[in-house]
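Removed from the display is one protein chain of the complex; every other protein chain stays in position.
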Amino acid sequence: MTMETTEVTADLSTGQRLALLREMILIRTFEEAVLREYHADKSPGFDIGKGLIPGEMHLSAGQEPVAAGLCAHLETGDALTATHRPHHLAIAKGMDLRSLAGEIFGRESGLGHGRGGHMHLFDPATHFSCSGIVAEGFPAALGQAFAFQRAGTSNVAAAVAGEGAANAGPFHESLNLAALWKLPVIFVIEDNDWGISVARNASTSVPTNAVRAAGYGMPGVRVEGNDVEAVHAAAGEAVARARAGGGPSLIEVHTLRLWGHFEGDAQGYRPELADVPGRDPIPAYQRKLRDAGLLSEADLAEMEGEARTRVEDAVEHAKAAPAPNPAEALKYVFVEGE
Amino acid sequence: MTMETTEVTADLSTGQRLALLREMILIRTFEEAVLREYHADKSPGFDIGKGLIPGEMHLSAGQEPVAAGLCAHLETGDALTATHRPHHLAIAKGMDLRSLAGEIFGRESGLGHGRGGHMHLFDPATHFSCSGIVAEGFPAALGQAFAFQRAGTSNVAAAVAGEGAANAGPFHESLNLAALWKLPVIFVIEDNDWGISVARNASTSVPTNAVRAAGYGMPGVRVEGNDVEAVHAAAGEAVARARAGGGPSLIEVHTLRLWGHFEGDAQGYRPELADVPGRDPIPAYQRKLRDAGLLSEADLAEMEGEARTRVEDAVEHAKAAPAPNPAEALKYVFVEGE
Amino acid sequence: MSISTGTARARQSLPVEPEAGSRRLNTAKALQEAIGSQMEQDDSVFVMGEDVAAYGGIFSSTTGLLEKFGPQRIIDTPISESAFIGLGIGAAVEGMRPIVELMFVDFFGVCMDQIYNHMAKIHYESGGNVRVPMVLMTAVGGGYSDGAQHSQTLWGTFAHLPGMKVVVPSNPYDAKGLMTAAIRSDDPVVYMFHKGVMGLAWMAKNRRSIGAVPEQDYVVPIGKAKVVREGSDVSLVTLSLSVHHSLDVAEQLAGEGISVEVLDLRSLVPLDREAVIATATKTGKVIVVDEDYQSFGLSGEIAATIAEHDPALLKHFSRVCVPDVPIPYARELEYAVLPTAARIEAAVRTAVTA
Partner (left out) sequence: MSISTGTARARQSLPVEPEAGSRRLNTAKALQEAIGSQMEQDDSVFVMGEDVAAYGGIFSSTTGLLEKFGPQRIIDTPISESAFIGLGIGAAVEGMRPIVELMFVDFFGVCMDQIYNHMAKIHYESGGNVRVPMVLMTAVGGGYSDGAQHSQTLWGTFAHLPGMKVVVPSNPYDAKGLMTAAIRSDDPVVYMFHKGVMGLAWMAKNRRSIGAVPEQDYVVPIGKAKVVREGSDVSLVTLSLSVHHSLDVAEQLAGEGISVEVLDLRSLVPLDREAVIATATKTGKVIVVDEDYQSFGLSGEIAATIAEHDPALLKHFSRVCVPDVPIPYARELEYAVLPTAARIEAAVRTAVTA
């Protein structure tokens, strides 16, 4: 029932800190590659349906602290549901980069053999899923948590969505049900101030969703500062509580949408646009670690190099993979043939 | 943002008190007549589709304090949306009893010319409506409040639903939107402890919905005791706030479902069944007024007599009215003919 | 989440449509028996919904199951259909086999996103990697003055949207066999039972709502229609409660020498198009009897199925459906729009003279 504004300086080891940074760099490197490939062949003009990566593209740059901080506590057997903006969470949860890139490129090598696309990633190996329908990813996490609970495991399910999603009905229904049945769920709201062009204060009647947790009898916390360590601390508490049978928690992280809602979004509605790049959490965290003497240039170069290698391998693999066979467009509607 | 348990002894005049009692007696008299007519011709056995009043029948006996206490503050031009259990509110809002009875009996003389039935009452004269879909009556009230606000009137809209409905998505969406736009809405939750056979504590993760108001930045209050004067007081505050442009409020009333969820419900799931009749709020209020010397036997007899006269008139009128013409079953699908 | 490697668990195979035997049950009991038996054999099966536990389901789909399996497996929910249907999906994805009840199909609008965008699409979007072996069970149909929000069948709406099987039993035998098949299916199955075929004590009883049901487990394969009465003059293509009305009319008209074939579709998805074409080929005169709204639904699909196959087959086509109107409350009005025996009979008479 508490609502706190946390500015945690958690007791993290240097290794843990570097791992958080490494994760964020990997995510950003991946997204920059997607950005590059996405726009590489959409001109002249900008045709959303053209190119090697067609369709809507929602990138998560700026929100890496949420993914890295949360997923540091999740095991492979834990579940994670995400939204239309899923890459950071998918990667932090451990999704194979080749399968992810393959799906984004719409290849047979992709997670869903090109049927899903970047908003519809379903990975049995990491229990990751997402949905392009706002707030409709919450309920699945309840079911996964329910299955874990019934199986007698200590696995948990995390459900992540934006602050815009927190005004949709399934948010409410899911928090109530999770609290009622003490399901091991961690609800995470990524408050990036915007739901497409609608500002948080034009959509939400309270300054933070953390206060809503009290309406379900669960702990709620808001993490300010888009700080990976603060997320790590809050998530650590919530995950531990869930694993120990203490039921669900709500965490809201005040994070940052560094780029547009989707690629092609000119963001004319966004007054603070000029300030945005300066609020990038990754350079900020690098600075912090460097200043504390925990990160050398060599460390950083190694992390960036490793990320680049892994990401470019995934991209190359996707580009080289065959397109799905049009004759098989109807495959997978049912398990058992119609 | 407050959550209080109110035990208000409001400063009511004797006239106001007697009016509250009169309203409750009228409602109960009406529902007893519906009960009688409903069961009159369903035997042998019980066939829900048989008789002069067929179909599901959700009666509100025991919940009269909510209707009387709330509607005492509502003007004809104010709106009220209700649920599958709407009669008490329809009557207190001032719906013509003949039109109401006509609709319940499925006659051409009914409010909806027999198209609607007892869960689908739409009365332009009193701005009353209801819906058989749980929680889906909330949003319409927002729209009515919006129209009143835009028209520059001081009219308000009240939206009433059960504690079961408060766990459905539209509750959440509607409270947020009403608070965000400062709409003149009064949300009223009738907590009668049961949603059909599911007890409140098996459906709701917090002891009272009043605490949920804080999640929307609106005042929330729980009224215990199923006491019409306490409802009157709480509603008075909320209606005044809404009329003055102060935005929405949430009131939860701990009330009583005196009878089954619907007629035919054996209530085997309800352990406290034997105690229920003793908690009837109408005799209790009569006793209170009598003890205070405010109600004479003659007053009571007059109220009961008047109620009986009005109700039996409505019932007789309905019974005498013609059935709708089957040849006109398709009339009213569209305003403009297909 | 379950990776697709053939059928999730080895299961003993069951007889397919065995002899009915002599034990008689109503449809509700047959349905309860199918659920109970599968729950005994498979711990991963559970039931969830509003009033499914102590109440036993508003239309008796789960009577007696709480007593047998306890509140951990027969689970009452809050009125939060999006959340608990989604919970079912999440549990199914992790390998459980939920049976989730949506009390009335009329409430689909509060939770359709979970049903059609998630339950029905995950298997496809995942490229076959994730299965959703879930049964969504729901009551349909009118005829007892429950008004526009509690009397619809809406199976056309579900059948139009790809990725879910849609099953509609008309009698106790099929109810048990189709529920057994649904629970064992690795695909999501929407199981729609008409209140009027359940044999409820408190509703007008159709004499065919009680029938012979084998005690053993068996399956009625999903996707196979059944000729429930052979005939040569006119075909009634129908399902659910309308099968009974159609049979009544067929029996009655037989006395006048009019030979009516009645085809019980039993499922909409998959639709047994061969059976439709076969009966159309036989009689050339097809009447669709459907309690769903007439336009843009089942009746059209039957016409298209035949026309696509061979437009010359059809000598007559007509429909006895609910015209495009919300279901009215008043009995006089409701029975004017329902596909009653009288309307079916009139349609058959028109067809034979056409």
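Read from first to last, the chains carry the letters A, B and C; within each, the first residue is number 1.
Going forward, a residue touches a chain if its C-beta (ideal position, glycine included) is under 8 Å from a C-beta of that chain, and two chains touch if they have at least 3 such contacts.
Source: prediction; values computed, not measured.
Enquirer: Of B:Gly110, B:Gly164, B:Pro184 or B:Pro281, which residue touches the hidden chain?
Expert: Considering all chains, including the one not shown, the answer is B:Gly110.
Enquirer: Touching the absent chain in the whole complex: find that residue among C:Gly56, C:Gly143 or C:Gly297.
Expert: C:Gly297
Enquirer: Looking beyond the chains shown, say which of C:Asp106, C:Glu291 or C:Glu334 touches the absent one.
Expert: C:Asp106
Enquirer: Could you list which residues of chain B touch the chain missing from the display?
Expert: Its contact residues with the unshown chain are 79, 81, 110-117, 120, 122-125, 127, 129, 131, 133, 136, 138-148, 150, 157, 169-170, 173-174, 176-177, 180, 331-336, 338.
Enquirer: Give me the chain C residues in contact with the hidden chain, please.
Expert: Per the touch rule, chain C residues meeting the hidden chain are 82, 106-117, 120-121, 124-125, 147-149, 156-157, 159-163, 268-269, 271, 292-293, 295-304, 306-308, 311, 314-319, 324-326, 328-329.
Enquirer: Can you list where chain A touches the absent chain?
Expert: Chain A touches the chain not shown through residues 45-50, 54-56, 103, 106-107, 112, 114-120, 131-136, 164-165, 167-170, 195-198, 202-204, 264, 268-269, 323-330, 333.
Note that in this section only the chains that are shown with their structure count from here on.
Enquirer: Which one chain sits nearest the middle, judging by mean Cα positions?
Expert: It is chain C that sits nearest the middle.
Enquirer: Which chain maximises the distance between its CA centroid and that of chain A?
Expert: B
Enquirer: Hey, how far is the Cα centre of chain B from the one of chain C, in Å?
Expert: Distance between chain centres: 36 Å.
Enquirer: Distance from the CA centroid of chain A to that of chain B, rounded to the nearest Å?
Expert: From the centre of chain A to the centre of chain B is 45 Å.
Enquirer: So which bits of chain A are touching at least two other chains?
Expert: In chain A, 169-170, 173, 176-177, 180 touch at least two other chains.
Enquirer: Could you tell me which residues belong to chain C and also touch two or more other chains?
Expert: Chain C, residues with two or more chain partners: 77-78, 80-82.
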